[in-house]
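Yeah, one chain of the complex is gone here, protein chain that is, but the others are all in their spots.
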Amino acid sequence: SSSDPGASDGESTGTSGPAAPEVTGDLTVFAAASLTETFTELGENFEAANPEVSVTFNFAGSSALAKQINEGAPADVFASAAPRNMTETTDTGAVTADPVTFVTNTLEIAVPAGNPAGVTGLADFGKEDLKIGLCAEQVPCGAASKKVFEAAGVTPAPDTLEQDVKAVLTKVSLGEVDAALVYRTDVKAAGDKVEGIEFPESADAVNDYPIAPCAQAPNPQAAQAFIDYVLSQEGQAVLTEAGFGTP
Amino acid sequence: MTLRAELTVTRRSGFRLELDLPIAPGQVVALLGPNGAGKTTALRTLAGLLPVTEGSISLDDQVWDRPPSVFVAPEDRPVGVVFQDYLLFNHLSAVENVAFGLRARGTPRHEARERARTWLDTVGLREHHDTRPRRLSGGQAQRVALARALATDPGLLLLDEPLAALDASTRMSVRAELGRHLAAYPGHTLLVTHDPLDAMVLADTLVIIEGGRIVQQGPPALVARQPRTDYVAHLVGLNLYRGSAEGTVVTLDSGTLTVAEPVTGPVHVAFPPAAVSLHPEPPHGSPRNSWPVTVAGIEQHAHTVRVRLDGAPPVLADVTPATVADLHLAPGLRLCATVKATEITTYPS
Amino acid sequence: MTLRAELTVTRRSGFRLELDLPIAPGQVVALLGPNGAGKTTALRTLAGLLPVTEGSISLDDQVWDRPPSVFVAPEDRPVGVVFQDYLLFNHLSAVENVAFGLRARGTPRHEARERARTWLDTVGLREHHDTRPRRLSGGQAQRVALARALATDPGLLLLDEPLAALDASTRMSVRAELGRHLAAYPGHTLLVTHDPLDAMVLADTLVIIEGGRIVQQGPPALVARQPRTDYVAHLVGLNLYRGSAEGTVVTLDSGTLTVAEPVTGPVHVAFPPAAVSLHPEPPHGSPRNSWPVTVAGIEQHAHTVRVRLDGAPPVLADVTPATVADLHLAPGLRLCATVKATEITTYPS
Amino acid sequence: MTGRARAARRGRLPVVLAVPALIGLAFLIVPLAGLLVRAPWTSLGEQLFSEAVGQALLLSVVCASLATLVCLVLGVPLAWLLARANLPGRGVLRALVTVPLVLPPVVGGVALLLVLGRRGIIGEHLDAWFGISLPFTTAGVVIAEAFVAMPFLVISVEGALRGADPRFEEAAATLGASRWYTFRRVTLPSIAPGLVAGTVLCWARALGEFGATITFAGNFPGKTTTMPLAVYLALETDPGAAIVLSIVLLLLSVVVLVSLRDRWISTPS
Partner (left out) sequence: MTGRARAARRGRLPVVLAVPALIGLAFLIVPLAGLLVRAPWTSLGEQLFSEAVGQALLLSVVCASLATLVCLVLGVPLAWLLARANLPGRGVLRALVTVPLVLPPVVGGVALLLVLGRRGIIGEHLDAWFGISLPFTTAGVVIAEAFVAMPFLVISVEGALRGADPRFEEAAATLGASRWYTFRRVTLPSIAPGLVAGTVLCWARALGEFGATITFAGNFPGKTTTMPLAVYLALETDPGAAIVLSIVLLLLSVVVLVSLRDRWISTPS
């Protein structure tokens, strides 16, 4: 169980990282909702480093963002929580550059504080008498869950297949389910209401977060500069702090 | 089982009604008065749709309304109301409207409809049993409203101009029907009307209100004999008798009258004081009725003089002041009264 | 500018109205008939609220309704309607109700209200300008409805029992006011009423319908003289004259009459045929009016006989068959007709 | 021109009303047309006849109808209470009843969990005493939908009640009808159009409910996966399929509404 709240936030005040000359104007970043906290911080840091730039975020579900970009939304950067949504945009040509994976995320078992059902590992997910929450297969965490269960040879008996991780997490934190599979980052964000249990099979299902500039980005220089910043050491530090893995 | 209403009602418009009205069981009280006098207000108060401001309403020892603490809800008062604007239920057919009160009081469906049908037949709507109120003519709708109020056999009947929309001949027959019903009816009745004939024929007592206050009350004959105001004199000018008819001859308690329309059995006969001619000598001519009378009293009203005459039957006559001078009318004078048969209205009682 | 209506309307209930009705400008036609005869249906058709099934309605050369192609919407017909159930706008005050038609036709707000106020004063509602209809008594509401219909000065006035809810004295004064207005009014008027007096006083032509069909029509005097059915005879039994009054004496076109109520100027006088007594010799007594007449015709109705009499003025008398035998009534017979002054109703015309 | 057509001419529309009405109509219908145009019609067949879709459709209709029933049973009396009874603080009550409309449905679901969940204020006892657990059950779906949809019914029925003429209820009272009899036989029939409108709103809202349902009842095929949930999941993987599913849902509701409403509603003549 590795849920020790580091309690240390944006300590990375190391400004003026890479010499990104002459980045000015407005920068619009479409980012997955799960990046809300980290990207907000990255944005502030980026603005501090480039006083001429003003960063605006549009946080929403990756699939909604992909649709918006495909319909001609004025985005500069698209940071998706799953490669599939990124592919939607590259398929239509709304994103032409090759996407780069900037972070990864792995699964963890989440149990309510105190672990009332005494869950210890993936095997418990097969127990009928426990309330089990999983993500639906259609969403990335569900697809990843499927992989780890296959790897572990466990047939889960879920009571619900949620449409996003947050919905699962809500149920864990309210004690409605005894165990769920969610991302490490989510366990971290949920604070002391939820405990995380790591398990070895999680390595079999690593979720990549791709990022790319948009084809019709109004401000391509700033877009590239921002992507560079995210990929820079400083940017990665913020992301790892929140529980993300490095690619 | 007397209904007593001694009450004051104040409306937000500033209108104030003061009423002191006892109604004995079986009694029919007619409430008369000009528009806006407070007749409908009085009815609503008795029905429980408007709480009294002061005073009380009680039926025998059961108090219906006495501020500040007692109030019996309308549905718990045994009343039947004909509203001035009918308020028929638009989504129910005529029969269902009439059966409503019976059904609400627990009569089985079939029986309620049977009785409702009988009532509709009584008021002459045999062909409109299943018609919705919106598809009825004004007069038809009013008769449904009347049937609805009567069908539950309520202890207190409140009728707000129940015959106003009827045509002359329907009105005659419905009035007779209503009269028959009320005569056999043990409950209390309050009848609002603008038609003096309705009032005189149907009621035992007249109550005349103006501006929210009672200006006169009493039995029709007494009020007609001694009207306190010109308004009342004008309103209740009617000679009314009960008698027993045999062809065109009606035998009264004292005297007989010849009428135009042949009838048989107990009847009401009525004619206005203006229809009575007075002659020093019995004249020859068309009037079928002619009998000796003695002047008992003379009262001057706006432009006419009302003469009270004793005789068989006693009678009221309205004449002009010129006639008074011409015939030297004075109490004690003996005259001959004539009334044309065609002037006399008769209806079965 | 004659209004012509030759139409058939069929209602879903199976009721069928056939009407052939011309109304000349300035003419007032009274539509009479029993409940459910189709009076309201006729009015609604003329107002454009009910399309005709066959036939047409036209004002002069302007066609209002002729299936299958022509239909002028109600708002484009210059009509003014008093509905049997008033249909006042509940969210507007009395003044706003009356001003509604003027405002809708573009009269400036201030002027519209001014005229509405005048109209309300005319119908005796000076104190109720700002009252909402729900807070008016039945008779007050009806007068607002009348004022509302008259205020727009429409080319075709359609009045559905406009005086039915009024008390006797208000009715008298409103009727007189309405009569004055209609006399000076260049438009067409159709008046539905159950009161023969209203009809005879206000109308130039009577149209009597029964069961959706016209049973008789013509000028009041003519219809009264030669009623085709007992119903009509009963309905329009009224002697009606115009004349000029001076105190209690009214000078007619031929002859004079004495009335009870002193008036001055042009008046209507009316009394029922039943009020006329016939005598072989002039009798002495209370009747103030007595004049020689000659029998012109005799008609038997249900239980009475209507006698047409020539004289100054000519007059109708209802007598019993017994009188006919008694007086040996036959055309050409000379008699003396008497009418009591108190039997005669007068109203300014 | 027939009689009907002439009557229609009588009803010819004033431009100042017809123009915004038509714009409004276009505003609501054109986006639907857009969906229809862009839908991947080729994959329609297989989407439409898959067992999962049938299951979700059935569950949607059943749950929405049950939720509407619950709303009618509880909501109509509540509307009556708000419109007719002389309660103190009625304005605040009315506003509180409106509030679940404003609540983001997901938060509504959380609120339901807080109260009826396994550890919820009431749910705890339900679980301990009766062994009843509502989340993750079809009953939970009905409850979530009812919670979200009921305000629509209450507010529109209350509006209809306010607009109804209370004098007919008075007339019923003078005929000896109890409040309850009057309510059934006079009040309800006289507000029929408003009641139908409220019921339609309620049913449609329940049918489209997503956030509170997934939060409170979860998503398990055949048990709690209603059409909107299926649509959301499809949106993640195959937006085209999601559109097709939405269209199926739309068609279903159009069919139900057209067939039911014309039976219930007869224009007053």
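Think of it as A, B, C and D in the order they're written, each chain with its own count starting at 1.
Throughout what follows, a contact is a pair of C-beta atoms (placed from the backbone, for glycine too) under 8 Å apart; a residue touches a chain by one contact, two chains touch by 3 or more.
Fair warning: this is a prediction, and the values are worked out from it, not measured in the lab.
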Interface with the undisplayed chain - residues on chain C: 47-49, 73-75, 77-81, 83, 87, 89-92, 100-101, 103-105, 134, 148, 152, 158
Chain D residues touching the omitted chain (full complex): 4, 7-8, 11-14, 16-25, 27-35, 37-38, 73-75, 77-78, 80-81, 84-86, 91-108, 110-112, 114-116, 120-122, 146-147, 150-152, 154-156, 158-164, 166, 178-180, 183, 190-198, 200-201, 204-205, 207-208, 210-211, 228, 231-232, 235, 239, 242-243, 246, 249-250, 253-254, 257-258, 261-262, 265, 267-268
Hidden partner chain, residues of chain A it touches: 30, 33-34, 36-37, 56-60, 64, 67-68, 71-74, 166, 170, 173, 189-190
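Just so it is clear, only the chains that are shown with their structure count from here on.
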Residues of chain D touching at least two other chains: 269
Residues within chain C bordering two or more other chains: 12
